[in-house]
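So the structure is just underneath, and the comments pick up after that.
Let's look at chain A:
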Amino acid sequence: MKITYCDALIIGGGLAGLRASLAAQKKGLNTIVLSLVPVKRSHSAAAQGGMQASLGNSKMSEGDNEDLHFSDTVKGSDWGCDQEVARMFVHTAPKAIRELAGWGVPWTRVREGSREAVINAKKTTITEDADRHGLIMSRDFGGTKKWRTCYTSDATGHTMLFSVANEALKNEVDIRDRKEAISLIHENERCYGAIVRDLITGELEAYISKATCISTGGYGRIYKQTTNAVICEGMGAAIALETGIATLGNMEAVQFHPTPIVPSGILLTEGCRGDGGILRDVDGHRFMPDYEPEKKELASRDVVSRRMIEHIRNGKGVPSPYGDHIWLDISILGREHIEKNLRDVQEICKIFNGIDPAEEGPKGWVPVLPMQHYSMGGIRTKKTGESQKLSGLFSCGEAACWDMHGFNRLGGNSVSETVVAGMIVGNYFADYCIDNELDIKTSTIDKFLAKEEKNINTILSLDGDESIFKIKDTMQRLMDKKVGIFRDGVHLGEAVVQLEELLKKTKNINVKSKAKAGNPELEEAYRVPKMLKLALCIAKGAQQRTESRGAHYREDFLKRDDKNWLKRTLSSWPNENDTMPTISYEDLDIMKMEMPPAFRGYGAKGMIIENELSTKRQEEVDELREKMEEAGKDRHQIQDAMMNFDLPMNYREKNERMGEK
Partner candidate 1 sequence: MSRDITISVLKFNPRDEDSKPEFVEYNLKETPGMTLFIALTKIREEIDADLSFDFVCRAGICGSCGMVVNGVPTLACRTLIENYPDGKLQLIPMPAFELIKDLSVNTGKWMDNMSTKVESWIVSNDEVDITKIEEKMDPDTADAVFELDRCIECGICVASCATALMRPDFVGPAGLNRIARFSIDPRDKRTDDDFYELIGDDNGIFGCMSLLSCEDHCPKHLPLQNKIAYLRRKLVSVK
Partner candidate 2 sequence: MSDLIEGYIGKTTNGKKSRIPAKLDYIQSLTGGFLAIFMWGHMMMVSSILVSKDFMYYVTKFLEGSFIIDGGSPLMVSIFVFIVFVIFVVHAALGMRKLPSNFKQYQVLKAHTKSIQHQDTQLWGYQAFTGFVMFFLGSIHLYIIMTNSADIGPYASADRVWSEWMWPLYIALLLAVEFHGTIGLYRLCIKWGWFDGKDPQATRKRLKKVKWALTGFFLTLGFAALIVYMKIGMEHADKVGEKYVPTSMIKEAK
């Protein structure tokens, strides 16, 4: 039996996990990071567009601050987020980006003087002031008041991940890749680490730690059509669910991105539209202004995705062997702009589709279609990032439902969340490791190890007639079709039943090779049941939520229902032999909100079933603001009075900005 002891165990080496590992390591803890793949290959590397932080450096972001970022985030979430967490986030984001600048991210910088930009498909001249020359630049992204998305050309996630990973190497964090956590070790409602399978040798080992942080990213591969990497299977969330204690939050909140390329599903960054790219239908007509006259292509992702599908349903899609799609046209930005700022996009189009998007006219149009992109849901945590139910289990990044995204996250807010949560949660996590002792018996460890050993042996001994690959494929197609962008009770009901059947079928498979190492089919065989459990949480949660909010869109319940549904879905799996999650709810307290529910500012109006507390709280807030403004208080003091929040380290300090006292 191989047992490794450490102070702090982090499962997942994407941006979130690595940043958290630095928080722990810098506090002198013996920290281990586990990852399925070399950490620099984590899916964070794929983020192209950028990271939101309200620096307010460039012309188009002048006047930006935490308040605007906060309000965009809350609106984006369709009031589903935890506003306190959103505050913690927007307040730390500028610090995160400056920290990253210090670690070497070559952020694109402001260049003084005039330049041409395409805004709303019109050429516009922007002039940057000389005193901003050399500060961090930002671009436009959907759903934001100001140009707030900082970037490094179109490889933002890559440069961020490499800087953080190198910083971890520099600080001698113990990073171990090709190690997969397959279950959590816990006793008396406290988590003590994980059972881990070495993906090279097939050996099972136990990693024991004072606290464990899961940052395993999203679960896009539950869907067939997804922008996510093939390793995004949600195993972190699944093993937390399988403890029977920890809960998952808002699993039905799944984001679809408007512009993955057809058929490969590789994402073309939101930057395409942010920089001025437009969507066209079969007639070459730019249709978004018809639906969203104000924000057009830059309405939030859920809105754009739905409009695209709606337009296709109206018979305006472009037919292709892979079904109907929409055209994305960025050629109007000009070759020079594309070759400088959207080089990766151009490369993807050329390599995977043989299209040069810089070519003018229909030749340069790229086929796109909305696909699964981001999981707002995940391991439900407190503000500190610790599971509400299982002590010593922390989570951050896409794997978590820390809940700053609610039912829809804004583009650029997610890589931003990873590093910010890595800083904040990472510090709380480290403190937990410092404050707590390890008091677990080896017999408990034995028990968990033996259980997983047995599970693998059972799988290898199964002699049924089902193929695990088929089951997985069926699940993915089912999710696309019935738990996708447009949802309704009937299809969701069918999905739940069929997913449950599939879960049962996984007990009736046959793994051809009996080898314990280097056996990809075996890996599928223990992962797919876990994926099915997550899929069930999504489908069941979606079925029960009879409203439309953010990315969760019910055709049979078109309105956002603040009266009955201003609550977070919690899923748990109390019994190993259950074939269905247990769902409960957690209310959001309007009376504590800094920004009570209202109209988002995009999408159709009058689609809200109001909660009477909303107006009440709004009046309260307005009154307070008025009084304090009269008394000459600044925005920080007012904010503090409306909704106080706490941050570790020096993160609560004010962020300095040019042109702001």
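On how the list was made: all candidates are chains of the complex that A comes from, given by their letters.
Rule of thumb we're sticking to: a residue touches a chain if its C-beta (ideal position, glycine included) is under 8 Å from a C-beta of that chain, and two chains touch if they have at least 3 such contacts; residues count from 1.
All figures in this text were calculated on a predicted structure; none of them were measured in a lab.
Touch between chain A and the candidates 1 or 2 in this complex is found for 1 only. Residues 37-43, 45-46, 55, 95-99, 101-104, 106-111, 133-137, 152-153, 155, 158-159, 162-163, 166-167, 169-170, 175, 177-178, 200-201, 229-231, 263-264, 266-267, 321, 344, 347-348, 351-353, 469, 473, 511-513, 515, 517-521, 650, 653-658 of chain A are the ones touching candidate 1 in the complex.
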